[in-house]
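All protein chains but one are shown at their positions in the complex.
So, subunit A:
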Amino acid sequence: MNVESHINLEQDSKLLFEKSKPGKSGTPLPKRKFQNRNFGKLIPQSLQRASGARLPQLTESELIRHFINLSRKNFSVDTHFYPLGSCTMKYNPKINEDIAGLEGFSWIHPYQDISEVQGMLRILHELSTALSEITGMAEVSLQPAAGAHGELTGMMITRAYHLSRGDTKRTRVLVPDSSHGTNPASAGQCGFEVVQIPSNARGRVDLIALEAALDDRAACLMLTNPNTLGLFEDDILQICEAVHRKGALLYYDGANLNALVGNLRPGDMGFDIIHLNLHKTFSTPHGCGGPGAGPVGVSKTLIPFLPVPSIVKKDGQYGFDYNRPASIGKVKSFYGNVGVLIRAYVYIRMLGLDGLKRVSHDAVVNANYLRKKLSTIYNVPYNDFCMHEFVISTSNFDSKGLHAGDFGKRLLDYGIHAPTVHFPLIVKEALMIEPTETESKEMLDRFVDVMRQIHREANESPDILKNAPYTTPISRPDEVLAARNPVLSFRDIER
């Protein structure tokens, strides 16, 4: 008999359905009490399934091992440094979880009477007030369930605003060529035509190109500030003036708010609409661990168009206000992902304004510390004072057949999550690095050492990078095969 000696349960990637064996069971089911009743008669034929449910059959211990070992494969911000640019993978304080898990929050139901959920409504009301204050916007809706959902809501508000003025020509949304892919996607989803504005040599919006694109068809400019190169758009006041002079709106993509929070407000820069990613700046779970939350804030003029309902306080009681005839309507069932909203509320209350100022301060200091050190080793195309993140290019390794992704994969072997690769698109072979404020100097120094070592490997023996990672359960999934023939469930394996 052949026994493979090195199979580690942690490395085992089989699905429950592949491990299943007929007849195995984890739970002794009680004897059926109504043996003689024919339940088939009580349920219409059309609602009955033709065959039994196909559930995997395993013992309790097999099941527990399966899930515990899966959990041990996590490569997360709780286990590893996670410098994934643009994503703000900051540490999520555990007090957020403690508070959100309190019975008073976790056991309420959205269909409960308003009088029984006053505490919950108060928190939502205070959170939206706090976010208004932090961003300098007149009112914030907490409904959108994620960043892109917030963008779509913002685009719907843009459309509603122009139409309300009888201005039907504004069919275009402008986005910089460094924008997040979700910006053109959200604008397109809302029926707008997308026009791309090139960046100038300093990696900022090209003002001349912007002026040229701003005609009476322009509905909105969507801008991320700092932009995806981690650079502050220092012409923001001129940009804002030009956009408003031409009757368009200025939209703030809050993806990079972590660079400014507490110190600078989008509302004060002149933005009309913003969305926030609570799962970035405000420390709620991010990535597949979601759900997310993408609150949308607007200037005073645009308040009538916000989604309904809004939470209002009247005579000491909290309630929902549906009386907004110009509203774009509801964008989410009930009132957003409230479990996530509680976590963001706790984060804001724990830090206070002084704490929030330190967040962006430290995020910017950490990023510049890394940029200074790494730019002596790697090519940093826009090597300017950066905000919370910066972009390395590995294009000088093209001749060795190495891509940015190879550097990212090698980092995994050193216990560091790969940075964002191939984004923003205006930098070839981009590695986008965002350390966040929650990393220590020791961790940043270790990252620099690892990056220096990988640089040496890339020069001396590039094959090490080409075949990395060596320490993960799966080394190099076939990305082409996966994209062309995706296996999305156990049923696809059997096909």
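Following the convention adopted for this analysis, a residue touches a chain if its C-beta (ideal position, glycine included) is under 8 Å from a C-beta of that chain, and two chains touch if they have at least 3 such contacts; residues count from 1.
The working rule: contacts and distances are computed from a predicted model.
Novice: What is the missing chain called in its UniProt entry, if the choices are "Fumarate reductase flavoprotein subunit", "ABC transporter permease subunit", "Cytochrome C oxidase subunit IV" or "Glycine cleavage system H protein"?
Specialist: "Glycine cleavage system H protein"
Novice: One chain isn't shown here. Among A:Y161, A:F423 or A:F447, which residue touches it?
Specialist: If we include the chain that is not displayed, A:F423 is the one touching it.
Novice: Mind listing the subunit A residues that contact the chain we can't see here?
Specialist: Interface residues of subunit A facing the absent chain: 181, 422-423, 425, 479-480, 483-484.
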